[in-house]
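All protein chains but one are shown in place.
Then we have chain A:
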Amino acid sequence: MSKTQEERVQHALQNLLERIVPTYPDEDEATADDRFEDAYNFASDVIASSKDTTLASDVNHAADLIRRKLVSDYTSPQPAVRFQNLYARLLTQPVLSQKWSMLYFLHQMAE
C-alpha cells in the first residue's frame, strides 16, 4: 500500500469511525475521546493484520452469494430481481475498480 493510499485509508477510517462510534448523552469529552481512540486502534490493527490475506476476487462469485442470500431471506423473488438489475448497472460503472470486494463486503455485512 503506497504512502498516499495509506493516508487515504487513515482519512477514510477516521471519518467512518466518527459515524459508527456513538457518543452517549451526559458523558465527558475525555471518555468519548478514549473510546474513539480505542476503536481507531482496534480498526487499524485489524486492517494491518489482514493485509497479507488474499481473497479470490471473482465478482460473479460475490454476486451469486448475494443472490442466494436474497432468495433465501425473502419469500418474494422481487429483491433478487432488483439486485440483478443493480448488479448489471454496477458492472458498467468505470469509477469503481474493486467491484468484487465491495459486493463481498456488503454480503459480509448482511444481517
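Methods note: a contact is a pair of C-beta atoms (placed from the backbone, for glycine too) under 8 Å apart; a residue touches a chain by one contact, two chains touch by 3 or more; residues count from 1.
Just so it is clear, contacts and distances are computed from a predicted model.
This figure omits one chain of the complex; the name its UniProt record holds, of "F-box/kelch-repeat protein", "Glycosylated lysosomal membrane protein", "S-phase kinase-associated protein 1" or "Mitotic-spindle organizing protein 1", is "Mitotic-spindle organizing protein 1". For chain A, the residues touching the absent chain in the complete assembly are 1, 5, 8-9, 11-13, 15-17, 19-22, 24-25, 35, 39, 42-43, 46-47, 49-51, 53, 55, 66, 69-70, 79, 82-83, 86-87, 89-90, 93-98, 101-111.
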